[in-house]
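Mind looking over this structure? Questions follow.
The other protein chains are all here in position, but one chain of the complex has been omitted.
For reference, chains read A, B, C, D and E in written order, and residue numbers begin at 1 within each chain.
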Amino acid sequence: MSRPDGRTAAALRPVNITRGWSRHPEGSVLVEFGDTRVLCTASVTDGVPRWRRGSGLGWITAEYSMLPRATNTRSDRESVKGKIGGRTHEISRLIGRSLRACLDLKALGENSIVLDCDVLQADGGTRTAAITGAYVALADAVDWLAARHKLAASPAKALHRSVAAVSVGIIKGEPRLDLSYAEDVNAEVDMNIVCTGAGEFVEVQGTGEDGVFDRDQLNALLDLGVLGCAELTEIQKKSRA
Amino acid sequence: MSRPDGRTAAALRPVNITRGWSRHPEGSVLVEFGDTRVLCTASVTDGVPRWRRGSGLGWITAEYSMLPRATNTRSDRESVKGKIGGRTHEISRLIGRSLRACLDLKALGENSIVLDCDVLQADGGTRTAAITGAYVALADAVDWLAARHKLAASPAKALHRSVAAVSVGIIKGEPRLDLSYAEDVNAEVDMNIVCTGAGEFVEVQGTGEDGVFDRDQLNALLDLGVLGCAELTEIQKKSRA
Amino acid sequence: MSRPDGRTAAALRPVNITRGWSRHPEGSVLVEFGDTRVLCTASVTDGVPRWRRGSGLGWITAEYSMLPRATNTRSDRESVKGKIGGRTHEISRLIGRSLRACLDLKALGENSIVLDCDVLQADGGTRTAAITGAYVALADAVDWLAARHKLAASPAKALHRSVAAVSVGIIKGEPRLDLSYAEDVNAEVDMNIVCTGAGEFVEVQGTGEDGVFDRDQLNALLDLGVLGCAELTEIQKKSRA
Amino acid sequence: MSRPDGRTAAALRPVNITRGWSRHPEGSVLVEFGDTRVLCTASVTDGVPRWRRGSGLGWITAEYSMLPRATNTRSDRESVKGKIGGRTHEISRLIGRSLRACLDLKALGENSIVLDCDVLQADGGTRTAAITGAYVALADAVDWLAARHKLAASPAKALHRSVAAVSVGIIKGEPRLDLSYAEDVNAEVDMNIVCTGAGEFVEVQGTGEDGVFDRDQLNALLDLGVLGCAELTEIQKKSRA
Amino acid sequence: MSRPDGRTAAALRPVNITRGWSRHPEGSVLVEFGDTRVLCTASVTDGVPRWRRGSGLGWITAEYSMLPRATNTRSDRESVKGKIGGRTHEISRLIGRSLRACLDLKALGENSIVLDCDVLQADGGTRTAAITGAYVALADAVDWLAARHKLAASPAKALHRSVAAVSVGIIKGEPRLDLSYAEDVNAEVDMNIVCTGAGEFVEVQGTGEDGVFDRDQLNALLDLGVLGCAELTEIQKKSRA
Partner (left out) sequence: MSRPDGRTAAALRPVNITRGWSRHPEGSVLVEFGDTRVLCTASVTDGVPRWRRGSGLGWITAEYSMLPRATNTRSDRESVKGKIGGRTHEISRLIGRSLRACLDLKALGENSIVLDCDVLQADGGTRTAAITGAYVALADAVDWLAARHKLAASPAKALHRSVAAVSVGIIKGEPRLDLSYAEDVNAEVDMNIVCTGAGEFVEVQGTGEDGVFDRDQLNALLDLGVLGCAELTEIQKKSRA
């Protein structure tokens, strides 16, 4: 059984990480997983929200969004609808949790970082591409802070881990890595895996989209996901070299 | 190391399922996992949303909410704030996906069911209690439809699986089943597991709240969760006997 | 002419007041007027809103809401609609005014109390049940404050009156006390009466739902309402004994 | 004891009703109770809301609003805040109920009428002025429909009652008619009374703003209010002569 | 070719400016351009928004709105819809910019002025009538501040320019001044011109509503607009004499 783009089951799509894609942000990365294209920016501001002042701790949040025609069919803008949908909320929260796992908020000092992940073009795996790209934007922002002597500790202490994320799924019984949209809509099981550069799990979310899954299937998906994240970690490293 | 309420690591809290707790809904269950108390109602309406008419398929959605003082500190109402928060959205979606896994929408016929899960008192595990209780409310609603000859097939075909859910987590290195709030806030890893009555997975969501986790820890949590769901399945069966 | 449940025209439905129904709030009462079931909680917080600080005066507000399937037909959640309806606003304001009549805000000191009245099951008279139950929750919250020496005066001074409320109406020409939903929808005149424990009026709201009413009818309704409130006052006292 | 403007306790302020104040609406009335100035318009549209079609019944609603600087201190616009406040909702509902009591919806036929009551200048009693003026605008709109043969019966049958409304209150122990703002803020009891032209009650709403009231006080207020409404009915008649 | 109301192409409609139309505001003007009727109020408050404090600069904003039945067909209220439409936003911003051009914010001192322009009746040119009337309300508010010694400089310095505005357009090839609604909907080109009393431009907005326009047409419209504004400046002066 072959995949739509001829990849093997355990292969990632071509992944590109373009740093400094836009001019204004402290960290700015265009990340591409095949045709999925996400602009991840890290915006630094002095200080933290009022209720956190004086704590000595930094603050980091993430917001995910899709351009209306990132997808095959145009979606209404959430700004026009006047509210944010459940999917957007869910993904923003996932990105935020994943990136917080990398940061020592005490070493960050009383600085705030907002990670904006805007999907310019979607072809499956937008949330995992966003996490993978946002990590690089975050690393650049931490370097920016370090260069200005604004961290409360060394950058290696502030950003003490890396994270990368990938989707895995089972299509017609076969576990596959990094699903494109055409595969995703046909998956029996869909899982997103976030790992550290050291291969530990940060987040595991598996859903039986159209059915259920057993322990063996779960294990096969976890194996694939760990491999995929390791490969993405290498690509992140190269982009920052 | 002992738990705050003296339970063993693999023990559920006392679980109560009270059917018919309120008078109006077609299914109505008060579910208690220790001090966590969720009112789950299933509301049946004839027909399906306009865009689905004529498809022969039914429709099911879920909405989760918390009373403002279900928790130790009062939260503002989402109706007063004018918008639904990310956590609420995320949990409503999880409940909906979990219950959809039980239903054959073709056998349901063009009927709609809304599952409302309102947390009256919270002490950890509200989303897993909600799924476990909502399943029983849903089963009662399917029986209600069957009794009125409104299903397109037998009730056993319409509701072809059961689901139950439980939280698991690692506290000070120890994997534990069914965390109370006091345990949840201190957990290094937090996982929600939704299983069918046959022991398959419907959904697995694990998060390193304050750190990361390895494959062995993940396996220990999955083992505990599967056992917990099996026990809950028995309690569901007894409540419906 | 007999009432649907066989009561006489001047009889209340069975009234139950369960204190301490939920664990977290400073005051927590499940009040039942027949099948109407409202959870009233009183939440205390230190201090008052910013614009009131330094005034030496306390602050009290009330919020009323209905669970979506409290009624025979499911209503959409106001949180999902993104706005609060006129009826909800109107009732929240009525509850707030009624309870404020009991409190000496100076004796309360700079403490805030929020009364949440959530209708778990509705069968007419939800707003009057809410006021009657909220008074008891408020009294428990004032005792809680007194026990912690947080009042600026004695509890008897802070809570210098009690209030209770009941609905009355005219059905097929007959004035009746404490209408159930089936009676309420058929009432020619509908009136809500809020009285103090001493039998004075706090609020009188009469509406000719399907017609008009004369002074004699109004007088008959006031007579009934005063009697009903006196009876409810006794039930409140017993619950607090 | 004398009133700020020298009136006797049972005197209305000067009342003016200007019909046809604006050009576009089917009924348009500027009503003045002293310095309170409300523009009441009645807008007719063919047909009724979708869910009411084919019922043979008409439809009528009311909306109340205040210009931001109608009052002594500027209020934020509800359109800017993005939501309607409780007071606005409450008054809109009161106006709607009061005017519905005048109309036979079957005789109106499947026509819709919206009554907009916009307070241009406020000096107490805006809701009662609005009801009194809206009745006249409504009568003009019914005539407009009759002239175009759009009613399902005679105009006298469609508009089978008149309504007028007035506020009454107790200031320093004295019952007074038609309170100005300066009196309203100092009232111990505040009551709004809506009567038909025949002297029956449509709505009675009394509140112990800063205290409570007994049956005698209530009776005194009702007496005053009935007299005031009778006088307003005469003024309405003259304006339509 | 003659205009609907018999005016010549370069004639304004009858313009009336009634100062002190309402009692509460520091400046209050009812401005009429023919049947267009706008209530412009200027509300003064001590101090400026928090982020501007200590700057020594004042603050001025404008809000435009239409009553629902100001127009031939009733529009839904923006407060009911829960959001402000693009047209309203656009006009509010235009009024604000125009009036800011008159004021020296340093001479104003740390005072805030809100200009509310509420269209009571619309017949074309509501935004230009609003600017013309708001200037007079603003001038009265500045005098009010001067009389209370609240300005940081002389009133002539604080309000160092006057502004007036008028619409111009091309109908069937003919450039015309001050379009009524009937003309406006048929205009090929529509332009709003805001000029100072000295004849300079503050704002020029021309739109080819149903087509395009060339430089000669643009020049003809600018000539007309400058003349119209000069005439309006005289009317403003007389109203303030």
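Just so we're on the same page, contacts are C-beta pairs under 8 Å (C-beta built on N, C-alpha and C of every residue); 3 or more make two chains touch, one makes a residue touch a chain.
These figures come from a predicted structure and were not determined experimentally.
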item	value
Touched by the hidden chain, restricted to displayed chains	A, E
Residue of A:Val31, A:Ile84, A:Cys195 or A:Leu224 touching the missing chain in the full complex	A:Ile84
Candidates E:Asp5, E:Asp76 or E:Glu90 - the one touching the absent chain	E:Glu90
Contact set of chain A toward the excluded chain (per top definition)	22-25, 28, 35, 37, 39, 41, 43, 45, 63, 65, 67-72, 74, 77-84, 88, 114, 116, 118, 120-121, 123
Interface with the undisplayed chain - residues on chain E	83-87, 89-90, 92-93, 97, 101, 161, 191, 196, 200-208, 211-215, 218, 222
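Simple rule for what comes next: only the chains that are shown with their structure count from here on.
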item	value
Chains in simultaneous contact with chain B and chain E	none
Maximum centroid distance from chain A, chain identifier (CA atoms)	D
Whole-Å gap separating chain B and chain D, where each centre is the average of the chain's CA atoms	50
Inter-centroid spacing, chain E versus chain D (mean Cα positions, whole Å)	33
Chain A, residues touching no fewer than two other chains	82-83
Touch-based graph of the chains, sorted into line, ring, star, complete or other	line
Complete list of chain pairs which touch one another	A-B, B-C, C-D, D-E
